[in-house]
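What you see is the complex with one protein chain gone and the rest in place.
Order of writing sets the labels: A and B. Residues in every chain begin at 1.
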Amino acid sequence: MPTLELREVFKKYGTVEAVRGISLECRDREFLVILGPSGAGKTSTLKMIAGLEPLSGGEIRIDGRCADALPPKDRDVAMVFETYALYPHLTVCQNLAFPLRSPAFRLPEEQIEARVRETARILQMESLLHRRPAELSGGQKQRVSLGRALIRCPGLLLMDEPLSHLDAHLRHRMRRELKRMQAARQSTVVYVTHDYLEALALADRLVILDRGRVRQTGTPSEVYHSPADTSVALLLGHPRINLLSARIRNCDTDSDRLVLESEAGILPLPEEFRPLLQGRTEVVLGIRPHHIRLEEEASGHGWQGRVYAHENLGYRNLLEIEAGSCRLDVRCRESNFAVGSDTRLTFAESRLLLFDKNTGKNLKA
Amino acid sequence: MAGITLENLEKYYRDPSRKERVPAVRSLNLDCRDGEFLVLLGPSGCGKTSTLRLIAGLEQADAGTIRIGGRVVNDLSPRQRNIGMAFENYALYPPLTVRDNLVFPLRARSVPDAEIERRLQFVVSTLGLAGILAKRPRELSGGEQQRVSLGRCLIRDADAFLLDEPLSHLDSELRMRMRIELKRIHHRTRQTTVYVTHDQLEAMALADRIAILRDGWLQQVGTPAEIFERPANLFVAGFVGEPPMNRIEGTLESESSCLFFRPRGSSFRIPLPDRTGRDLASAPETGLVMGIRPNRLSLGTDGGGPGLATRVRVYESLGEEGILEAEAEGCTLLLLVDPDLPLRSGESIAVRLHTDSIVWFESAGGRKIFPN
Partner (left out) sequence: MNPKRKRFHRLFSGRKAGVLLGLCGYALFALFPILWVGMMSFKSHRDIVSPTPEILFRPTLENYRAILPRSQEGPHETGRMDFLQCFRNSLRITLGALALSLAVGVPAAYVLARLSFRGKEDIAFLFLSFRFAPEIAVIIPVYLLFKELGLYNTYLGLILVYQLITLPLVVWIARGYFEEISKEVEQAAQLDGYSWWGIFTRVALPLVKPGIASTAVLTFIFAWNNFVFGLILGARETFPGTVATLGFISYESVLWGQMAAATVITILPPLALSIFIQKHLVRGLTLGAVRG
């Protein structure tokens, strides 16, 4: 039985439809990540699950029961807010104890103290207990807000972009810390983010949301390697996937090799693509930047290109290559290409993605 | 065009709540050569924006001299310094069209019309603004606004350009595009540019040289490669590069003419190549920090380099790459590895060190010892 189930959930703000019929399931103790660009309806969905926003349509079931009539405090739900939403007038200690002192819990003071101490120990903030939120750094606030959610051992933990306000290093470190805690966790988690790295790193399962609709659900690897359509493919990966429109040659005659004519060059395809392309004349070709290899020798198969821009970022190099009438992003570990030099682009054919020209759907999926 | 030289520059702000002077820039000596793209990099509060505002003349220096093209400008107003500046929040004039926004600084200096037209053409073609000249700022996307703001800065025949986090409001994809465009524009125009950012990727991508600041003090100046491969101290090592450089504190031990590094509090030792002894001749035996980049560690025991028995703590498969956090007796290592590896948390795994790329620091003070 799923711990959480959304059935055709709608949300309207005035005439604006923020969420347009989302259905999803979250199993017991699963870490579900909702990934989407801003305005996709992620936060609205989360707030509806928490009971902070009423639904405009559909149903939310928690532990198999319809939750529509339940106020937030009766849903056994805790939430970590993007802005942390700490109580500014209370110390860290009082912030942590606040949920336990509520009418819903009303624990005796000794127990509260023990729980606060335990939570502070796990999150390594024992020394901060007597500070107020204004005296904390961003990372510390984030920790307190996580602690306040975890201290109640909620059945369902909701997290709304909890890392987005941290600086880059801290964000990456906290992401690994969250991942480590995941192993010992007690709760089912729904985690909202627009950062594909967080989504890939943390999720057991991933839900891709775009303009109020679910685009794809699957494990991180499924979603990354076989995206349902171009919008999902564009959402995961930096730089973004290269999308080229291409014409198909020799698809219906069995005699010759199957060939794609793209704006960047001609690409022979292996035979297994033939059934996918049957009856089509045009497709969109998707190549991830790190699946392109740059060769120095000018002769050989592949596309001819010229380096338009080159950035050495330390661990990785980002290049823009002019090939034919378009520019392709390339990402690689090591590269010595100077701007303006010629190069040859080759690809691992098994990594290529093909999308429908009109609907953007992945042809392989 | 002209270079910019800062000598013993100091700036203090008054903190009204504590009635004391808070230092923002401390005896800064820095040189931006003619035509150079210099990036001031550091965390918030490091003094980078203060430095930029001092150069622009928006703040008065408390001590030291600022020279632009050899001329001391300390007592000149921002107008007299002949500098173009683009701000974080674009600062476009909302009621004016893009065209009027662009020529505004020229009209303010009563430049003749023909000259205005000539420079406008140059900027429009350089930045690709032809399609939006008649629009107003609020009709533009973030990237377009940014281009106009840069254009307004470029159109002046300024001695130098100062850019204050111009890309920070753009999403990561657009930021990368603009980075590339900025670099290309600089290649073409070779304008002296001082660029402020907290984003180390921007600094790596754009800079001819990077100057890293912390708490008002200059930490290191160098090309991106120098900063990345040979950080001057532990702060720089931790600040530049994500994931940051691994920093392991420990001591050197020698046994029958072989040299070892023992991380603090662990029972294992890492064998070091012989020449390390010469490299570290001047270093203290205790209180060393070994710095090694996550991409200079690899999995498996084959090939050269000493191996280390570790356990997987966290493995993140991030699409284009993987990050592994491995643990060996309380010492944690980050590795940059391939994505989609079948690694489970708790699993034992061997890690190999590329000892050529080790950077040594002294743990007291954090200064780099080797390579120098």
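We take it that a residue touches a chain if its C-beta (ideal position, glycine included) is under 8 Å from a C-beta of that chain, and two chains touch if they have at least 3 such contacts.
It should be emphasised that the depicted structure is a prediction, and the values quoted were computed from it without experimental measurement.
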{"item": "Sole residue of A:6, A:22, A:77 or A:125 that reaches the chain not shown, by the stated touch rule", "value": "A:77"}
{"item": "Which residue of A:52, A:234, A:339 or A:365 touches the chain not shown here", "value": "A:52"}
{"item": "Contact residue for the chain not shown (choose from A:102, A:124 or A:219)", "value": "A:102"}
{"item": "Of A:7, A:165 or A:185, the one touching the omitted chain in the full complex", "value": "A:165"}
{"item": "Absent chain, residues of chain A that touch it", "value": "47, 50, 52, 71-73, 77-79, 81-89, 98-99, 102-105, 132-138, 141, 148, 152, 165"}
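The definition used in the following text is that only the chains that are shown with their structure count from here on.
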{"item": "Centroid distance [mean C-alpha coordinates] between chain B and chain A, Å", "value": "27"}
{"item": "Complex contacts: residues of chain B adjacent to chain A", "value": "43, 172-173, 176, 179-180, 183-184, 187, 198-201, 204-205, 224-225, 228, 238-244, 293-295, 313-314, 316-321, 323, 325, 336, 340, 345"}
{"item": "Touch list for chain A against partner chain B, complex", "value": "167-169, 172, 175-176, 179-180, 183, 196-197, 200-201, 220-221, 224, 236-240, 288-290, 308-309, 311-316, 318, 320, 331, 333, 339"}
